[in-house]
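Have a look at the structure below, then the notes.
Taken from a larger complex, these chains appear in their original positions, while the remainder are omitted.
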Amino acid sequence: MHKIPVGILGASGYVGRELCQLVVDHPSLSLAFATANEQRGQHATFSGEDIVFGAMEDAPLNQAELVFSALPHGASSHWVGRASEAGAQVVDLSQDLRPGTGPDGIPYGLPELMRSKIKGARIVANPGCYPTVMLLALAPAIRGGLIRADSPVSVVAASGVTGAGSSPKPEMMFAEVGENYRAYAVGNSHRHMLEVRAIIKSLGGDFDVVFTPHLLPVSRGILATITVALNEAVDAPSEIWRAFYEAEPFVQIVDEAPSLKQVVHRNSVLINLHRAEKVRTPTLIIVAAIDNLMKGAAGQAVQNANLLLGLDEGQGLRA
Amino acid sequence: MHKIPVGILGASGYVGRELCQLVVDHPSLSLAFATANEQRGQHATFSGEDIVFGAMEDAPLNQAELVFSALPHGASSHWVGRASEAGAQVVDLSQDLRPGTGPDGIPYGLPELMRSKIKGARIVANPGCYPTVMLLALAPAIRGGLIRADSPVSVVAASGVTGAGSSPKPEMMFAEVGENYRAYAVGNSHRHMLEVRAIIKSLGGDFDVVFTPHLLPVSRGILATITVALNEAVDAPSEIWRAFYEAEPFVQIVDEAPSLKQVVHRNSVLINLHRAEKVRTPTLIIVAAIDNLMKGAAGQAVQNANLLLGLDEGQGLRA
């Protein structure tokens, strides 16, 4: 069977390697090339297939029908342009082209919320990991006009270490991370808030979000705990969310608060809803979990690629 | 030098053993007895001192000037009564006598907020671990009237496994907890909220708290991330908190968000304050950390015991 050749730029990091694995295992895609400047010439094996990382400059862009860019923020947009000029469709995993940072008109690759815009596109900006879980958890409330405008939505999220990339940093050593837990970017200053605010606005939301990310002593996974004051009490929030995501294979509304173990190595988001007891202001607690490397990065990128290429959206992905 | 004899009821759990260690190392206390029904007759060593756990019924209550009860909720109040009748002062670490659960009039052992009431008491109800960190983090805002009444305060906290006790449970096995993270008691239903609401009220607070605890793959430590909408913007929150806790050796206002590693094996609480960027509603993010077995349980119990016995409050404790 003919497989569609795709290329991966920036293939040696955690996200890049996850992409290599997904492409090699994908029933309709084949890996045309994978670049990794710092590790060029090095070999890696995915499901028995031997890959040699090439240099960026040597990337045979015109041999790929679709290119994934997992290059660092800042470096990516240049290569997205070159790949696009060479005729490839592109899924860019960097922040460079996302709302709030990049130019207007590039669709944001959150299929559950933006599918129609993604389908006809040449280039898609794949969302950040935190925005993915946050926006999917909040979207039914935004669209339903449930969220009070004058009370900030609190998003406290915790991520495994692969979210911080694979280059060695003192604060990511085992001796620092193990038996530890800490917040970072405290004060609502995480750069992911740029796209979060832009998308909330585009969905018709009008409220403050205060986001505090944390670092967990685990490899992968993100769990977000969201506290939302409501305009009025809602009897059965789970039913609203279930109706909203009825046809979505990668979103599951669950009755028990999810754990990271339930989502790792899967492209799903699990969302759980509880009404807060014993409060005067009706308040919802939403707990949502994804694998930061799957639905938070490489898995969602493949989901977008499937859409761009006219394949079944879930091909090569585990729900 | 004469040391004051103290007894420990329920000495074999994580909190009980931490108490044994603190008492054995304490310059003014000696361990008169330690009971542990299920492990009675078993030995344990603390700083080279061999302890034999006795049966509850054999506890020589009248040999202790002060008794710590680390018995389970429900079972503790009976023994607190018997120890008190035998003439001992008592620090009860269970929930039985805390505000919202127990009878009125028993002081709540949070010295930084309630010192004068603790000093003259015969019995003190030692606070829960989550309430300790939450209330110390919020107290300056409550007393200062900073918190908006109509917007729920979000408290998202994460605890190490020793907070769940030492009896074997399937969900606390290494294979379940390692590489995992999850919320529990979602919906504001944690029993610690009883004392939290009572104390907030007694401090003059009038707002909703929505609390969501989480389980971390670490042994010990609690980190709470609190999002608070303010009545009006505050320029320098750290200065307000520093002034409030000026003379307190066990409270430190820090400029960087604290990590668990900074507090384990210490009786301190570290509190960090940030104003949220880019929000219309002035909002404060408070990150606070304690060791759940020290300031969250045994350490604070010794701090209370020092107060009851007229000793220096910090004796035997590491800040």
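For clarity, chains are labelled A and B in written order, and residue numbers in each chain start from 1.
Note that a residue touches a chain if its C-beta (ideal position, glycine included) is under 8 Å from a C-beta of that chain, and two chains touch if they have at least 3 such contacts.
Since the structure is predicted, the reported quantities are computational estimates derived from the model, not experimental observations.
**Student:** List the number of copies present in the full complex, noting that all chains share one sequence and 2 are shown.
**Tutor:** The number of copies making up the whole complex is 4.
Throughout what follows, only the chains that are shown with their structure count from here on.
**Student:** Could you please state the distance in Å, as a whole number, between where the Cα atoms of chain A are centred and where those of chain B are centred?
**Tutor:** 38
**Student:** Which of the residues in chain A come into contact with chain B in the complex?
**Tutor:** 150-152, 154, 156, 158, 176, 179-184, 186-189, 193, 197, 208-210, 212, 214, 216-219, 221, 223, 225, 227, 229, 257-261, 264, 272, 274-281, 283, 285, 287
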